[in-house]
Structures are given as structure tokens and as C-alpha cells.
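Following: one structure in C-alpha cells, then a few remarks.
This part shows chain A:
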Amino acid sequence: MNNHFILQTKDLQKSFSGIIAAQNINISVKEGEIIGIIGANGAGKTVFVNMITGYLKPTSGKIHFLGNDITGIKPREATHIGVCRSFQVSQVFMTMTVKQNLMIAMSLSKKKGGQLLLPLEDEKLSKECDKILDLYKIKKQSDLIVSTLSQGMRKLLDIAMAVVGNPKVLLLDEPTSGVSVEEKFGIMDIVISALKKSGTTVLFVEHDMEIVERYVDRVIAFYQGQVICDDTPKKALKNKKVIQYVLGS
Partner candidate 1 sequence: MKFGTMKTVSSVFLTFLFVIGTLFTTSVYAKDRIKVGVVSFLTGPAGGPFGIPAKQGAELVIDAINAGTMPAPYNKKGFAGATLDAIYSDESGGGTKQVALFRDFVQKQNVDAMIGYISSGNCMAIGPVADELKMLTVFSTCGTPRLYEEKLRSHVFRTQANAVGDSLAAAKYIADEYFKGKMTTAGKMYTGINQNYAWGQDSYKFFELGMKVYMPSAVGSSKPQFPKLFAGQYGTEISALSLDKAKVVHSSFWNGDWEAFVLQAMVRGFFKQKIVVSSVGGSAVDTLGKKFPDGVIMGTRGLVGLNVRDNKDPLNTWFVSEYKKRYKAWPLGPSYQYARSVMAYKLAMDKAAASAGKFPTQDQAISAMKGMKFKSFVDTIEFTRGGGHQAVHAISYGITKYNKAKGEPEVENLKTYAASCIYPPAGVKSEDWINNGMPGRKCE
Partner candidate 2 sequence: MFKGILKDQSVQTSIGVIFILLIFGSFILPEWMSNNFMYGMSRGLAVLGLMILWRTNLVSFGHALYYGFGAYAVALCQKFFGVTDIFLRLLIAVAAAGLLGFALGFILRKYREIFFAMLSLAFSMVLYGLLAKAEFLGSTDGMSISPSTFFGTELGRIALFNFIGLVVILAIIFAQAYLRSSLGHLTTAIQDNEIRVEYLGYSVEKAIHIKYVISACLAGGAGGLMAASLGQVDPDSMVLWSVSGELVFVTIMSGLGNILAPFIGAVIFEFIRTYAFEWAPQAWQMIIGGTLLAIIFFSPGGLWSLFQKLNFLRKKNNE
């Protein structure tokens, strides 16, 4: 395998009791690339994200990360090596406050072993946390219980929690779904600019083609579990198959 790529998949396949959800997926991602993953519902986008981040184990095929085989690792191991993700339906701690959510995420990425027995409330961490909350524009809500927040806010928190782990590769599963139209670009501006600064490789699943066009270097289109197009956004959005099967016109 080529060390030039940060992430590579080879003939990745996943089937659920005989039904194929993804097959022949061969993708190579360069460091620092921002990639949009598009496709209709059930095209296999989320299955792909789940396989990379260890939520699902591929039926066959290989995943390489920085030259190492990481096929079938556990989610937490993926996090350890620097492959993080956000979720389509935000996965946050509903009964806790926004700040507690982020504090837990931060202390897990910064503390190891016995340090985890130190109190969660910690001045230094708290200041850092406030900064991030500010950055993601959820500072005002920091003492609210998450279950009282809007979908969009939860989404932001969800992404923030994934980002604080300083991932090398970040997979965002529909980061703007459930977010109001006005907020969408604002959020993505924040997220992408922050990630670009740190040189993080980003793959995000997206339905909104305006966002895809605006932020990505490259588009990968899925249809029925297969990659039907892998190209620059300009070309990809004009690709016949993409127009037929993804854009649906």
C-alpha cells in the first residue's frame, strides 16, 4: 500500500444476511483533502462511514490508515489512532449540560489512565472548553441540558465533540441535516475553516449540493452500495450517472 495516502480502502464489501449494502469500494484519500460523499438514501454512504470508523465490520476487503491495516477495529481504537466521526442523528449525552458534554469529550482526549480519576471540573480545561463553545456559537447554551436544545445545536455539539479529539481524519455524517437553512453555511464555515487550519482530512456525507460545491475538493458518489463517481466537484456534478441516480432529475 502506498504511504502517500492517509486512508485507503480496497474492495470493501458489506452485506447484511445476504443483502449487499456496499461492495467494491476502492477509495484513496490524501492528507488534508476535503471530500464530499453524496448519494440517495440507502446508497451506502453511512455504511461506508460506519465501516471506516469501526461501527460495522466489513464482510470482506481492507481498510488502511497511514499504511496500517485497520480493518474491523473497534470504534474506540479508531478514535485512538485519529479517525473520528460525527453522527447523522446527533449522539450526545442528553441528560447532561452542553458544557459537561464537551468537558467529557475533552478530558477523554487529553487525560489518560489514572488522570481520569481527577475531577472533571478543572479550570484549565474549563477555559479551553469555553473557547470551543464560543467558536461553535453555543456558549450561551453551555449550562442548558442537551435534551432541551434544538436539533441544529445538538448537531454542532456533536461535531464539536468529534473535533476536540484532534483527529487526523474526520468523518461527518450529514453535518447540516436538521440545521436551518440560514445557519447551514455559518456552521460549515466555522467547521471547515477550523479543520483546514489544523490540516485535518475531512470526509462528509451531504445532501445539499450547494454546500458540496462550496467546500469540497473532491466528490465521491454512491449508488446501490457502489462508487459510481469519484472526481472533482465540477465534473462530478455534471456526471450523467450522478445526475440520474443521485441528483434525481
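As a convention for this text, a contact is a pair of C-beta atoms (placed from the backbone, for glycine too) under 8 Å apart; a residue touches a chain by one contact, two chains touch by 3 or more; residues count from 1.
The candidates came about this way: all candidates are chains of the complex that A comes from, given by their letters.
Predicted, not measured: the structure shown is a model, and the values here were computed from it.
Peer 1: Please state which of the candidates 1 or 2 is in contact with chain A in this complex.
Peer 2: 2
Peer 1: Can you list the residues on chain A that touch candidate 2 in the complex?
Peer 2: For chain A paired with candidate 2, touching residues are 53, 55, 74-76, 78-80, 84-85, 87, 91-96, 100, 103-105, 107-109, 111, 114-121, 161-162, 165.
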